[in-house]
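Missing here is one protein chain; the remaining ones are kept as they sit in the complex.
Letters A, B, C and D mark the chains as written, and numbering starts fresh at 1 in each.
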Amino acid sequence: MSADFLYMIEVVINGLMAGVLYALVALGFVLIYKASGIFNYAQGVMALFGALTLVGIMEGQVPFAHIINATFGTDLHQFGWTVPALLAILLTVGVMILLAWMVHTFVFRHLVGQEPIILFMATIGLAYFLEGIGDLMWGSDIKTLDVGIPQGGSLWVENLSSGLGGEDFYGFFIDKLDITASVVAILLVAGLIAFAQYTKQGRAMRAVADDHQAALSVGISLNFIWVLVWSLAGMVALVAGIMWGAKSGVQFSLSLIALKALPVLMLGGFTSIPGAIVGGLIIGVGEKLFEYTIGPMIGGATENWFAYVLALLFLVFRPQGLFGERIIERV
Amino acid sequence: MKDQVEPHVTADGRRIGGVLMDLRGITLRFGGVEAIKNISFDIREGEIRAIIGPNGAGKSSMLNVISGFYHPQDGEVWFRGAKRPAMKPFQVARLGIARTFQNIALFDGMSVLDNIMTGRLTHMKTGLLSQMVWAGPAAREEAENRAVVERIIDFLEIQAIRKTPVGRLPYGLKKRVELARALAAEPKLLLLDEPMAGMNVEEKEDMSRFILDVNDEFGTTIALIEHDMGVVMDLSDRVVVMDYGRKIGDGTPAEIRANQEVIDAYLGVAHD
Amino acid sequence: ELVIPDLSYRTGPYGANGTPFSDGYQDYFALLNARDGGIGGETIRINECETAYNTEKGVECYEATKGDAPLVYQPLSTGITYQLIPKVAADQIPMHTLGYGRTSAAAGETFPWVFNYPATYWDAASVAVNYLLSENGDDLSGKTIALIYHNSAYGKEPIRTLEELSEKHGFTLTQLPVDPPGQEQKSQWLQIRRDRPDYVIMWGWGVQNQVAIQEAANVGYPMDQFIGNWWAGAEPDVMAAGMAADGYKSLNMNRIQNYPVLDEIRAQVIDAGNGAGDGSNVGTVLYIRGMYTAMLAAEAIAKAQELAGSPQITAAQMRDGMEALEITNARMAELGMEGIGPEFTVSCENHSGSGEGLVQQWNAAEQVWVPLTDFIAPDKSVIDPLIAEDAAAYAAENGITPGCL
Amino acid sequence: MLYREAGDFKTTYAADSQTFPIRSDRWRYFAVLAIAWGVIPFVIDDYWANAILVPFLIYSIAAIGLNILTGYCGQVSLGTGGFMAVGAYSVYKLMTMFPEVSIVVHVILAGGITALVGTAFGLPSLRIKGFYLAVATLAAQFFLVWLFNKVGWFYNYSASGQISAPERFVAGVAVTGANTAPWAQYLICLAFVTVCAIVARNLTRGSVGRKWMAIRDMDIAAEIIGVNPLTAKLSAFAVSSFFIGISGALFFAVYLGAVEVGEAFGIQKSFLVLFMCIIGGLGSIFGSFAGAAFLVLLPVALKVLGVDLLGWPSSTVAHLQLVAVGALIMFFLIKEPHGLAQLWRVTKEKLRLWPFPY
């Protein structure tokens, strides 16, 4: 096999892996959308917030140190202890659940029955709010997150495949972090599908998405369902935050990964959990291949827009995304 | 073969003309569900034609076929003596077919007046540029059409709610506004999908009066779906009965009332 | 009292970079106030305004602070610099854009109010190439160099110069743009992995740097062939990759080491509770650069006071001070920062100083940047014509008749 | 009775469909116009022009434009930044290619070019709806930004890819370039705002506006009663983009003077303008102004409060500002989901009943 072709395959494989990472973010969106019709723009910031909190807890940072020091003239920064990763993750999950509860109780409970765009807007407000709080709480410097996920190219894969294509081919490059992310994503997706399809809460969640009022009228507790779903989404965000944080450090830009998840959502369908994964894979491969093959001819940096254009092309044929629920149009 | 009744004048003095719309062998499927199975019937100029049948029989689907929203897999729609080609709903509307909807489809964000004015859209022609400056043709056209709409508002006695956002209106008034919107189009053929659902007798009487007046004064042909047998029997000239997508009866109210198949499938006990 | 605005950014995507710089900038003035009672007897007041690296907020900050008789602006953003170039000229307030902004502002006759000493982007590109030349026995022919850059005005700046240089020295230049913020660079690095260029030069900022260094490590690109410009060579850029970043190189206009002045700052500013930040940044690359920038401003103020003959100076006098600025090794030593930057002088024709920079390398085990070289001079024979051309175009477009004030 | 509508009779339909059918509203409107044209230009200074009024006016145009598309026609768009960029780059190219033509013409032409581009990107709206469309418009946003960044022709091959506005005059007064007086900047923007607002109001009260609203409220029903969705949606995209293009052109030429596309017209801009529409009130011209004012003033006000009055460190204020903006957005939505315009309407209803609670 020619080296060029093999490199192409490598790009495809890496595209798939990148797609999984996008899908991790997209999953959180899907959960909330499915349960409430809320298009949660804050998902990216939630990932940032989760990762920040995790680092903060692991390193024993004093939350709101700047404000405390400024107001009381103290000089607090660290508690002086460190927390093992696993325990810290559990604590962070607790924080995310608390966050979910607060988000619901203080914001979305009061917006039941509003139009989707209003809810969307509220999530943007939430994004600002969380971003500010995250900075105030943990500081805006760049943090490194190390929960022990292996990183770097997998030598095993590289050695195994290097014989395939002569001396111009160095073997496939696959990042160990990506492999981990894929495994985690598959587990998450399987779990979430089971939840949505086969549990009473899962059904209630879909009911709520369709008609808040009617759901209330049959005794579904919006409060419970929404807190549940926001908690789940918070946990998914945390997972995404951990993966992306390990890649690029924990800092503001992490919140912008939401933008990478949007085309994935659009392509997979806002309401479909498997759609998030499939969408992620298609987008990942599509944008990487395009950048790799066509990109150099037209000046590169095409990934951002190409992902959207690709998703758009799919939508023209299926306006609700590949796996989204059919949009019911009747009179 | 269809019965070829000549144009005639009814007992109460209304003129019934020739065939306005002719539906021939309409079949409509949704995936596995066959909502309409090879149904044919016609609607004559000037008459009030009722479509009745149990729930899920395919009545609303039939109206949707007529207004071009559903495209039947089989069958032809003839309008004013010509076969109607496949059309988009808005093109059908421009032919002069207006309708109301079973689940009220008003524009919630607009006032009653604006809602009814949307009914005039097929008659309003000034372009974007002229509207931008709002002088001359645009303003004139607006005023002219407004006058038509005001007549309809007076006619339907909804002057008081003219400027209210329709979202806030109670059900019955919404139905009336919807009727007003359809009337504003000055249609040849008016399709009414359960215009009297959710009304009490008094309101039904009002509605009946409007329907009769429209039919009488403007000579508008009306096809209506209704579950209140009293209304159907009193108002309509001819009735089509559907059941599970099939046509099980077609004739004058008296004939329908006596039709055993209709009684079994729909009416239950013979209705007074 | 002398007013120095500080258009800083401590939030937003680049907040992690803006914070240490601004801390250093402010702390140095605080030190002057605490230690010397200001400059020439006049205390210095910092007027901080948060821009979030956003041009509109930058303009708002400029308008909000300019009524306060500010002496010099220093926006730390190429985008904001472009907004302010015409404005400062109209308002007659000097602006200092150290190693960023519009390169052709070096042409002081066209841009009398803008200064970009001690070096410009184009200098940086040339310094990097000169460094590589010295590494390769003055011959780069047949080599390939990949430029991975921030896909913005800032990132595109060096392209012109590098293209000229590639022609002159016979190396092949490939360009790999990365859309900001730059979290996803897989395709770029797979391309690098496949093509194995001899060197990779990076023009990045913010998260792009961290990801690039991480990805370089992942694909096994040799760190010592990977050179960032001076905005891609600070601690946050390399920390995320941990040990894998060991050996990464970058340019700098400052030599990073523990200067006596830093101890003074710790003692007299931070410990006294007057620090702009919590003190944790003192001594880092961007902190030192901020402090260095402040020092250059302070020296220019001193010069201006000398020229004006009074301690209270106006913005116009400040400009004259900047144009007459002279930084010598002796003076830097005197200030407790010996060798922190190149020696240079400013003149009406040359607002960009000597253009020298050095190469430093990251030692991940010790977590320090180690200067590898002395200050390297750029190839002015390539840069100067480019500057002249660009300045002429600007002058023509805006109806400016170049000349000294 | 602080606010009255009664006793204000109309005898013709034309009078009833005028812009402000209620007399007191009309007077208020004239008063605002009089102050805007007759007073502010004489008192305006650099700070008010550059930091507050000029951006407010320009964003108002953009918000009106987006409101036409999103508020009136129900098509959520996140491509506003990209369309503003089209306006900015068009006006730049026109200014440099035809220096002798008046800038006013250039700005209008830039609006026209943007309208064409907007219409093209509006085509998918025929198939794609709701948030799917919103996300799809991001394709326009990212693609346009990429294009202007990549193709040298658009920025006249300048080294950094920035464009900067040369000096141009209207009636002998500089309106672009460094030497523009604040009142000149303000007045040219005000002129465009006034015309745009009137045009928008005219369009939205007539049959075109009703078509848009019908599509927004229930597109299927609209089609069945005779609205051609193709022309309705595309005309909304065109008109909306026209306004947005004008605002982009002014944003570049009059306000900033120099822009870099990714920075000035990035996705954040799209969001910002959308916020303005929603906070102000979807489907309301007044709301567009209110939203623009709110979001231009709020950060400035918070900063003045935090840094200047309370003396907090600017970084803390910057973070708190995010928190406060976020919290206020949520608070407003909870208080009144239909925006400031609706808040005003409800207040009027209350005033009408005053002093009785209902």
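Everything that follows uses one rule, which is that contacts are C-beta pairs under 8 Å (C-beta built on N, C-alpha and C of every residue); 3 or more make two chains touch, one makes a residue touch a chain.
Going forward, contacts and distances are computed from a predicted model.
Protein name for the hidden chain, per its UniProt entry and selected from "HypC/HybG/HupF family hydrogenase formation chaperone", "Dipeptide transport system permease protein DppB", "NADH dehydrogenase" or "Amino acid/amide ABC transporter ATP-binding protein 2, HAAT family": "Amino acid/amide ABC transporter ATP-binding protein 2, HAAT family". Put simply, the hidden chain is in touch with A, B, D once you look at the whole complex. Think of the hidden chain as still there; on subunit A it touches residues 112-113, 200, 203-204, 206-207, 209-223, 271, 325-326, 328, 330.
One chain is missing from the display, and on subunit B it is touched by residues 12, 30, 33, 53-57, 60, 102-103, 168-173, 194, 197-206, 208-209, 212-213, 227-231, 234-235, 266-268, 271-272. Taking the whole complex into account, subunit D touches the unshown chain at residues 346, 349-350, 353, 358.
Everything that follows uses one rule, which is that only the chains that are shown with their structure count from here on.
The most central chain, judged by C-alpha centres against the centre of all protein C-alpha atoms, is D. Per-chain Cα centroids separate subunit B from subunit D by 42 Å.
Each of residues 66, 135, 140, 299, 301, 304, 331 in subunit A touches at least two other chains. Residue numbers of subunit B whose C-beta contacts span two or more other chains: 69, 101, 105.
Interface of subunit D with subunit A (complex): residues 70, 76, 124, 127-132, 134-136, 138-139, 142-143, 145-146, 149-150, 220-221, 224, 267, 271, 274-275, 278-279, 282, 312-313, 315-316, 319-330, 333-334, 337-338.
Every residue of subunit A that touches subunit C in the complex is listed here, in rising order: 7, 10-11, 14-15, 18, 66, 69, 73, 77, 135, 140-142, 144, 146, 151-153, 170, 173, 175, 244, 247-249, 251-254, 256-257, 260, 287-288, 291-292, 295-296, 299-301, 303-304. Subunit D meets subunit C in the complex at residues 46-47, 50-51, 55, 96, 146, 149, 158-162, 164, 166-167, 177-179, 255-260, 262-264, 268, 299-300, 303, 307, 313-315, 317-319, 322.
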